[in-house]
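With one protein chain withheld, the remaining protein chains of the complex are depicted in position.
Let's turn to chain A:
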Amino acid sequence: MDPECSQLLPALCSVLADPRQPVADDTCLEKLLDWFKTITEAGSSLLLLQENPCLLGLLCHVLKPQDLSPRVLAFSLRLAGMLAAQEDCFQYLQGDSSLFVASAAGQLLVHILGLSLQGAAEGHPGLQTGDWPVCAQKIVSHIEESLRSAATPQITQALNVLTTTFGHCHNPWTQVLWVRLSPLVACLLEKDPVPAAHSLVDLLLSVARSSVLSSSSCGLWETLAQTLSHLSPTQAGPLALGILKLQECPQALRAQAFAVLLQPLTCVLEATAQAPGLLDSLDGTGGASVTVDTLLPSKAACVGLLCRTLAHLELLQPLPQRPSPWPQAPLLGATVTILRLCSGLATPTSDAGGHLCAFLVGCVRVQRAALDFLGTLSQGTGPRELVTRVFAVLLEYLTSPDSSPTVLKKAFQATFRWLQSSPETPGCSDLDPHAQLFLRELLPVLPKRLCSPCWEVRDSGLEFLTQMIGHWGGQAGFRRALLASEVPELTEQLLRDPESYVRASAVAAMGQLSSQGLRVTPASPEHPGGRQKSLLAELLRILSTDSEGFPRRAVMHVFTQWLRDGHADVAGDTERFVARVLQVASQDLDWEVRAQGLELALVFLEQTLGRPSSHCPYAVTPPVAAPPSPLAQALRPLCRVQLFEFAFRALFDCDRPVAQKSCDLLLFLRAQTASYSGPQGSGSVPEVASVEAALQRWQAGDQGQPLGYLEPEVVVAVLRSMDLEGLRGVLAESSDRVEKSPQSLLQDMLATVGALGEDEADCY
């Protein structure tokens, strides 16, 4: 602890011990604990106490009965616990009405158990619980008592303590503990309903994952199998998933677990009278199938179980240890069927199917879960006929006026994933005819979505479009279909959407369209009289006039990309373009726009100084690579676009990320110029001095006079005279450095004493 803090501490302790002095901010005590924690972790707690007797004084003082605020009491207890953790163990307090306290008490028990057995049982793995230290025995019998209890909260507590124990401790004694307690745990399964099922599942999985418990000897697999069959389908799902995620596990148990997960989907297929062949492969057990009536008896049960099942399977699908063979086709079939039931497209042929239909029709929750899973299933292949059904159902969702905005977003995402996974036609790197056919049907749907009254839908439509162009913009089939649709025109109209998020997405989409040459009638700045206004001009308008930050940020991203790619609108007169963009960006009120301006400046700088841009491996046109030239000549374009004025101003920006970025840019530039061996220090001295003076004024917060055109020599001289490294050091210090310092915390807490009025706990 530094001496300043040591001096402040006694005064603070006496404030805390005084019940008449309220503590202002509820975060202060937390932060104080954080600080003590770093001190105790770094050294000895005992030393801390010896050097600061005021702490011990505080702890002794709070033990006296008095009207102390619970906050200070809690703080003192936690502090005491923290200090004592190194030397001794603690009494446990469980069953508190607060979740937080109960959970902390549980964790404390685990630590004490671990601590007490550290020496004793480690050397003798055969030591039975009867020979354990008294403290550990006490804890074990407490857990046993709780497990025998009729009250579910008590059982839950005991199970949670055990889960944490087996999760954290991997010593041989945990096996002894499990052998002793597992009969009691198994007893829980005999109760109907099984109490604290969720915690029981957590415990069993925690045991199964433990490296110490070689499960064959402990009867663990039997318990797991038993639990799978005892729990309700909803409760068994997480257990089944957990079992399938285990690295090592008997095949029979895995099969059982997978069957549990698949059961609801089997039920759906059965109720909708799907081909029996599919059923056999889905229901791995081949046993008696469960009917809709028992597994999915009510709407709430049906919706809940299907959502969970789909989510579990979604998590399982990408894992290497997923069951093999993976029933891709039946899963696809079931998911498509569920989606069709939800949208009311499936015509049920049986009573059970009718029930399902009534439960699921219009159910957004199931639709979302099924679309997510469908998207994940695109990672595998499926029979042609099924893939056709997948595209058909996706198209139905994208077309249907009943699809909610969140469902549509997921439908777009799933569609993109399926298109991505569809095989490319060999040789021509184009979409396969199948997907092409789908695209031809999809593109007429998109305009409807782009005209939706919901901004969420318009935005998701544009995001989807941008992804599509990014992926297939170069492919003939896609280009033809897109150009034949109204999509490009509508996208352009959305640049003036009332919702700023949509304008931003439209900017991104238009940027892509234009980059790929997919704008309907491309017009260039040379033909301003053309029917269409130049996109560059339109984007510049947005950059300088849009009242919201998102569209302006999007424009800067597009411009930066255009500059990297050598986009035609930019390549014509790059200097003029960069100068205009930097001029507008420097005035922007949004820090991200200014930061992006520096990004654009960096790209221009790299291109001008002849260093190939490292950011753009896909550049269509190579960057304007200038041959090495004398320094002054190389810097002249940068001076003409007033890049330095922009960067110097940004260096003293009130938003730190902008200043940091500018500092990095100038350092990079100085490094670049250092390698040139041009004439140095040739800038006229008075000019350099005046620039330096201006910069000093800027640093002091004065934003007055612009610098005007600077000669390259002046720039180089200024760059070399500036302490950029020093500035970078200051900027690298996070702006809350002072805020976070313990000294500031102690000062603040002391300063607040007595300064509090009646309404001290204010808020917004």
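One rule holds for everything that comes next: a contact is a pair of C-beta atoms (placed from the backbone, for glycine too) under 8 Å apart; a residue touches a chain by one contact, two chains touch by 3 or more; residues count from 1.
Note that contacts and distances are computed from a predicted model.
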Name the chain not shown, per its UniProt record: "AP complex subunit sigma", "Aspartate aminotransferase", "Integrator complex subunit 11" or "NADH-ubiquinone oxidoreductase chain 4"? "Integrator complex subunit 11"
Pick out which of A:548, A:575, A:687 or A:711 touches the chain that's been left out of the picture. A:548
Going by the contact rule already stated, which one of A:137, A:381 or A:744 would touch the omitted chain in the full complex? A:744
Among A:311, A:445 or A:483, which one touches the chain that has been omitted from the display? A:311
Write the list of chain A residues that the hidden chain touches. 24-28, 30-31, 70, 97-101, 103, 160, 198-199, 202, 238, 299-300, 304, 307-308, 311, 364-365, 368, 405-406, 409, 456, 459-460, 501, 547-550, 553, 589, 591-592, 654-657, 701-704, 730, 733-740, 744-745, 747-749, 751-752, 755, 758-759, 761-764
